[in-house]
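Here the structure comes first, spelled out in structure tokens, and everything after it is commentary.
All protein chains but one are shown at their positions in the complex.
What follows is chain A.
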Amino acid sequence: MSRRRHSDENDGGQAHKRRRTSEPIEIEDRLESLICRVGEKSTSSLESNLEGLAGVLEADLPNYKNKILRILCSVARLLPEKLTVYTTLVGLLNARNYNFGGEFVEAMIRQLKETLKNNLYNEAVYLIRFLSDLVNCHVIAAPSMVAMFENFISVTQEEDVPQVRSDWFVYVVLSSLPWVGKELYEKKDVEMDRLLSQVEGYLKRRVKTHVPMLQVWTAEKPHPQEEYLDCLWSQIQKLKKDRWQERHILRPYIAFDSVLCEALQHNLPPFTPPGHMPDAQYPMPQVVFRMFDYTDAPEGPVMPGSHSVERFVIEENLHCIIKTHWKERKSCAAQLLSYPGKNKIPLNYHIVEVIFGELFQLPAPPHLDVMYTTLLIELCKLQPGSLPQVLAQATEMMYMRLDTMNTTCIDRLINWFSHHLSNFQFRWSWDDWSDCLSVDLDKPKPKFVKEVLEKSMRLSYHQRMVDIVPPTFSALIPAEPIFIYKYMAESASSLPGYPVSITVGNAIKNRASNEEIMSILKDVPNPNQEDDDDEGETFNPLKIDVFLQTLLHLAAKSFSHSFSALAKFHEILKALTESDEGKLHMLKVVYEAWRNHPQMIAVLVDKMIRTQIVDCAAVANWLFSQDMAHEFTRLFIWEILHSTIRKMNKHVQKIQVELEEAKDKLEKQQHKRLGLVHQQKDSGDEEDMEKNSEDEDGQLEEQIDRLQEKVESAQSEQKNLFLVIFQRFIMLLTEHLVRCETGSVDISTAWYKSCIERLQEIFLMHHVTIHQYMGTLENLLFTAELDPHILAVYQQFCALQL
């Protein structure tokens, strides 16, 4: 008791920190805060704030130079949306202290080398952009910047390197030109022209197989989904045509021109791009997401064109703001809405476009899906008079274009829209979408509405769905999520399993033991066997059916009830599903009983995998089975499959981590032993001690061997899972293609589009894992004999890495 009182007084660990901070740390925190916050809303102008801060920092240089260098290098890397604010600051400091300017440039080059070595290519882009803007601030001499760019572009001449490597170097140069193009052209136009024509040549010969896999819409209209380098090139071309006049970027250094042009400039040291290393992970190519143009914002400022450099800069900055503030949705929303220069652009449209661009990005959004939902809600709260309307307009637009939207992106749209609606009492003008009622239910529009209502129901309840849509939509309302117990149906008494279902049901209710229940189940006839040979537990589908249906029926009340049931009767269930057929049949029974409640099916399958009643391959085989063909395009099928693959992946990773930890432990132990032996060379205990530690080592080595085996077996299971999935896809797609060919029918049905995009989705969502097994996949499955339509998907996937 008394101990508790003492710790209460201490109030956790915080008190110590507050009392004993030494002066230097306080000042460093202050410096950090001052630098990070410059440029934010203030009563004084940005220029006077920068002037003031430059003065403060100059005064602190003698004592805190290294700290200031570090902070400035960090903000260059981590706050790219405030690039020009900080380059101006560095410019002012350089004007006051030439040596500091030189040291900063050196520190930046060191940081650049580090980021490249650590595969932090996105951050490296920001650093290079920062350096290039320092040319505008008279910190770096233009010719030396041009020289660095020339070295970057020369990477396009390298042979036998992945395309994504040279792509990156081209990107980094082109994406800096909006900031520094004018200055570089003024000083070195001949060199720049030569540079750009080299880029043009590279872009022409570049391979773009990857593009179809990354496009959100397959249609070219209304907005082509352009490959990112092609789009950027068009933007730079246009900028060049406009004689590098760029009016959007906020350039505080212009106000200080008279001071800055007096400063002495530094030359960048010659910078050779690091050579290609086999473990380098260059950024994947992208497709530019566009959904709005100048016709969409009804009043107010006009949206810059798709090939204007302003569009590029705005989108870059908005992406950077989200990257910086995603963890704090209120700040993120506020920062987005206070974008400098917002009065000259239809900011709400840009924000909505950038957010959806990220949400729909392939292979995966940069941040968690749900972040975007809550960010949009915060934005609606801050701009209740304008943002909701833009969002509604965007939703309407996306609904209209569902026919050509990528299936994976449609899924994300379904999840976003239903979650969003659940925060706004499901209010929506459903009547506007009544066109979806006049086409087949398997077409994209009615399918979308159906899935939205299903997801919405999960967040509310069935009657709510009936209430919120017009009566004409009744065909799209999901089924009531109730259990279907076959042994209580109309003519259930004539079913072969009926009598035992009653007995076993009562047994469960009366808390019979597992043995008792097993003996009851022995009475279930086996439709698979002709004679009465009870040779142990051969696969008896009826037994599984009777037991599982009855058990799940009794536990149907809630997820928790069902989970308890699975746990309580785990032994029986495992016995029943020892064979692969047993596992498959179990899944079939779960589906039959709960087919009106896909959410329940998903959580039950999850539990059954985690408790090893079924395995991942069984789930994959079940989903692709003929019995499930009619559900194949429903969202819940793919949620289950991807969740299953993720569980498999996590399982492998977990054992790998255990193995690494055991190896580390052994190494440490061996080092320690060597150390001790050195210390106590003359001790008589030496022999005993050595024997003890040898035993310990032996135990660990055994453990490592066991873990190694476990890892290998898990990886084998993982590889097998992917093989099963890909094989099934190939079978299904080939069947369809052959059938269409012989019948001279167009292959492009809604089903085909959905199926081929699901195949793409497997590659995209699990590309890191699949990469390990590329050799096997290529040798066994994705061979040249494969139908070109299917092989194309594999080739697109490979193109992402090249």
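To be clear about the criterion, a residue touches a chain if its C-beta (ideal position, glycine included) is under 8 Å from a C-beta of that chain, and two chains touch if they have at least 3 such contacts; residues count from 1.
By our rule, contacts and distances are computed from a predicted model.
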Review point. The chain that is not shown, which UniProt protein name from "COMM domain-containing protein 1", "aspartate transaminase", "ATP synthase subunit gamma" or "Nuclear cap-binding protein subunit 2" does it carry?
Key: "Nuclear cap-binding protein subunit 2"
Revision key, fill the gap. Filtering A:Ser33, A:Ser48 or A:Thr749 for touch with the omitted chain leaves A:Ser33
Check your understanding: Quick one: which of A:Gln599, A:Ser625, A:Asn649 or A:Ser754 touches the chain that's been left out?
Key -> A:Gln599
Check your understanding: Which listed residue, A:Asn423, A:Ser493, A:Asn528 or A:Ser579, touches the chain dropped from view?
Key -> A:Asn423
Review point. Per the definition of touch given earlier, which of A:Met371, A:Leu391 or A:Ala799 contacts the omitted chain?
Key: A:Met371
**Study point:** Absent chain, residues of chain A that touch it
**Key:** 3-4, 7-8, 10-13, 29, 32-33, 36-37, 70-71, 73-75, 77-79, 107, 111, 114-115, 324, 327-329, 331, 368-371, 373-374, 377, 415, 419, 422-423, 425, 455, 458-461, 558-560, 563, 599-600, 603, 606, 643
